[in-house]
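This structure is in structure tokens; I'll ask about it shortly.
All protein chains but one are shown in place.
Presenting chain A:
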Amino acid sequence: MPSTAPLLVRAALTSRGRRGDSVPDRTLVVEDVRIDRAKLAAYQRLTGYAVDDTVPQPYPWVLAFPVQTALMARPDFPMALPGMVHLENRVTTHRAMDAGDPLTLSVSAGQVRPHRRGRTLDVRLEARVGSELVWECDSVYLSRGRGTHDAPRGDAPRGDGPPRPPVGQPAARWRLPEDLGRSYASVSGDVNPIHLHPLTAKAMGFPRHIAHGMWTCARTLAALGRTSLGPSTSHVWFTKPVFLPSTVELVVDREPARTVAALRSAKTPETTHLVLTLET
């Protein structure tokens, strides 16, 4: 397993002048990935899951983060890693994953597409136990820059956009502390400067630091109960960043095999930060 910190430093130092419209057709595979239970427990505690043997649906993304970073830190990678923004994430769990199962993780980058605020990149992650595919994830990231005005509008560069967020009374209200990004960075290894501190976020062109999308996604899934621990598919759209600190409200619309949830700003409820669907 590659070590994330030096890779991030290298990616940051070489971030200027990265260009090109395609990513190298390459899949990085790491075998025999063992879950550190103390780290998993810290993650579960921070995201609202019970400390348990069943791996939370977003957790393999955290496990694969160093591999993903290694892929993006390579000299021939066309985008700068620091400052990249998570737009969309779709995960399917084929069967409940036990923390004792050694995983084989693979990471491959897909297409680069024009976006009105820069360019987007698809990344595919897969987790296997032995040869059995147990988990797969498609992420879409935005590399901010000179956008393409006639690029498809909306926040969904591929496929359908998010469903309408549920309205009405909040099911929960969470106060997200100023240090949430640093706390999540310490359990996930994702030390992207946009999440850490107002100053590091400003350096990347943000007015303030923002919550990790994968934290808001995990916290929302944890709040929806045990469904996502078993076979299920979650699809999340990160529609507006959550500046830290702030207070967000969870709104939920449950149907038998499909739940739609959203996080909205408590202060300005018309601001939707995230829309998520969970299907079984």
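Throughout what follows, a contact is a pair of C-beta atoms (placed from the backbone, for glycine too) under 8 Å apart; a residue touches a chain by one contact, two chains touch by 3 or more; residues count from 1.
Following the convention adopted for this analysis, contacts and distances are computed from a predicted model.
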{"item": "Listed names \"succinate dehydrogenase\", \"Acetyl-CoA C-acetyltransferase\", \"Aspartate carbamoyltransferase regulatory chain\" or \"Cytochrome c oxidase subunit 2\", matching UniProt entry of the absent chain", "value": "\"Acetyl-CoA C-acetyltransferase\""}
{"item": "Contact partner of the left-out chain, one of A:V51, A:V167 or A:A203", "value": "A:V51"}
{"item": "Candidate in contact with the missing chain, chosen from A:P6, A:G100 or A:P231", "value": "A:G100"}
{"item": "For chain A, the residues touching the chain missing from this view", "value": "37-38, 41-42, 45, 50-53, 99-100, 225-226"}
